[in-house]
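Here's the structure we're looking at; comments come further down.
Removed from the display is one protein chain of the complex; every other protein chain stays in position.
Lettered A and B in written order, each chain numbered from 1.
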């Protein structure tokens, strides 16, 4: 078997580190084992591996690119901020403090990056079989050019290598952006965000393209403790009277326009359920009054979020923002961890959802509009074939987001394709989202997706369910064109 | 690799079109890629490909076979009537009118078959990876002997070829029936249907066997707008007083006898949920009065449909009809499309169901009866292993229908077998249903199933989970004997 040399997204390795690299990650990784399928998978991957990266949804820090300063401590960047890493280590008894997570009460947390890194290395075997290991191995080997596999005994060696690399001027955020071949990078921003880093970047004459995403959960979810103050702040920011329903909607419209001016092409909504509602204007106004001034019960809050999705869709009909729904997570399930450390500690849990009934109000109003694009992401895989593929395979406005979060994984992607494509076709999917929290991990995530896609399509070719030429076209669509088109990057 | 020549269900191709055929559909299609498994799959397929077709559930038009006139325009037959085709094209922005669907208000619809066909051809790439493409490619290549692959540029060429073929006397409905090797073909008919085409066919001395299926949803579902008038018509048709519970049941018994006399071996029930109920006679009578004369709420209607399934099972104990349940679709989810075009436009959506609690009333009453056969079809795959296989693997009366609708597909079938067989065994399944709406597509559907079955069984053989001789027997059962036996075709 011949492995072609591959430079991929990282720096071109010298021959010494190349040997090392091959010890860490194999050039055929994630391709199916059957030799005929693998050969086709390699071919398909060759067509997509160098395509630009379109990243329409993620959580990178816009100030990193705006400032273009050196990355901080690698443990903070690659461990403490990564809730996938935190959760699995925590489940095996590693205290969050030992991973650098600061308790809200100001209590002790490990602040020595090397010690945090050692903690990861000691438990790195627990990540065998997880996408976190695929991503981190790729990031270390191909992005950071570290030739030594990470394990307990190599913790210091790897840490020193990474620190040395990140101290190098060629490993600054904008240099990575260029080297990774990123064409478009969306961040995720609250409705009250001033988008200063985005303005700074545009003003700097930088050639890249970073866009905000309008995520107004902070002013839409009445169950947030800061909801009322956020709505008040929204009024101040926009000059609208957000104590009235009409003024509140006007303020949101103003903020959307502000985001659009900053390059935004999509909104995003992180709701606990996919509920949508289409109340009469009078009922909506009354509900707003209830959630703003009264003491809303859970049903009021749920209904208000539901109504707001239809309002957002109506605004999208005007301003063209793609409407993204990330639904189905019970946030902060672990009360003790939430109380001690706050949100995003790996304690969010998926729940069963019902898209067919939940989305009906939205789809009844706007589902037949080709001008609108609604992209749905779910954590409930049982809806892939039962609900989402049938809905997306009918309604012109609906598209299926890629496997999200726990399903952004080789098996997760294979299940997604297996359950969705036969009913929805490829054209009702939108390509890949990396959802990354660190710029450093973006190429790894796209690479895993491109490899899994190549393997999946190669399997269809091998069973004569797809012609080879069509498979090339679909692979390129999934890697690049679908995301670019759906998220209106090209327009 | 040697491909044996194959004539399959179509006409024996001449050598010229044979080369063309191989460009469109491969002789090894749908067989697993691993060479050892593929070899066994080919062998198993050879055992089943020429077996007769038993089609116990479908929606073919009985007048076609009764009249035996030439097929109409191919676009009407293969596009406009196929809700799988309509839905995916509609999801990609193609108006239903452009596909020949007539609005209810008499507005414009495309009536030129060639233009409809071009619309399909232009978007045919959206069907890559879907069973619709497998079926249509097979129908064109093997049934209609068209050697040119369908795509935008070949639209007219293919259309002309198909028209020429259908103008040929050898391509009339009865000739197809013979050529396809059909042994039994069931239609689906309302309780008020006069079954005239069936009578006409029997009177004609034709050697084939077409049977009606008793589908009384029109007189059983109180949520239909024509429910009351249908119940009244049922009374007129049978001479029973359908304003009373006793008379209504008597009228249904009379209609079932009429269907049985016309060759019917099964009833079918298209309910939104699998709910069954076993009320006392007094309560049932009162519920009937409510739904017939009063204003039934949704719970009344649901309970009435539920009760009627148990009544139908009781009648099956007398007259021997197999009771089929097709449950779990939210019909006409797209209100706008339903209002403009009516039902069956590809806007039906599956929902989660609970068989374990829903079927208990029916199974408590009749589940232990070997004389009764209840065949359940579902659109909620999550119940395959959790509910249906355990139920069918215990209750003598219960059998599992094949993957239905969105799951009548290669991946759908593989998941069905993977989730069901280990708990229910093969003997609690009933073989294949084509559920076809056009006679022309019947062989394609059976061929896909026989190929997928061969591949699945070959995989078990390769892992020494099944002996080769047993696999042959099971393949033949799944292709032919199970359906023939379950639906009492042989009796």
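The definition used in the following text is that contacts are C-beta pairs under 8 Å (C-beta built on N, C-alpha and C of every residue); 3 or more make two chains touch, one makes a residue touch a chain.
Here the structure is a predicted model, which means the values were calculated and not measured.
Visitor: Please pick, from A:240, A:337 or A:466, the residue that touches the omitted chain in the full complex.
Guide: Final answer for the missing-chain contact: A:337.
Visitor: Tell me which of B:265, B:382 or B:441 is the one touching the absent chain.
Guide: B:382
Visitor: One chain is left out of this view; which of A:126, A:200 or A:253 touches it in the full complex?
Guide: The single option touching the absent chain is A:126.
Visitor: Looking at B:34, B:145, B:193 or B:411, which residue reaches the missing chain?
Guide: B:34
Visitor: Over the whole complex, note the residues of subunit B touching the chain we left out.
Guide: Where subunit B meets the chain not shown: residues 34, 36-37, 352, 354, 356-357, 360, 363-364, 367-368, 370, 382, 385-387, 389-396, 398, 418-419, 421-428, 459-460, 462-466, 470, 474.
Visitor: Pick out the residues on subunit A that sit against the missing chain.
Guide: 25-26, 28-34, 87-88, 90-93, 125-131, 134, 330, 333-337, 346-352, 379-382, 406-407, 409-412, 415
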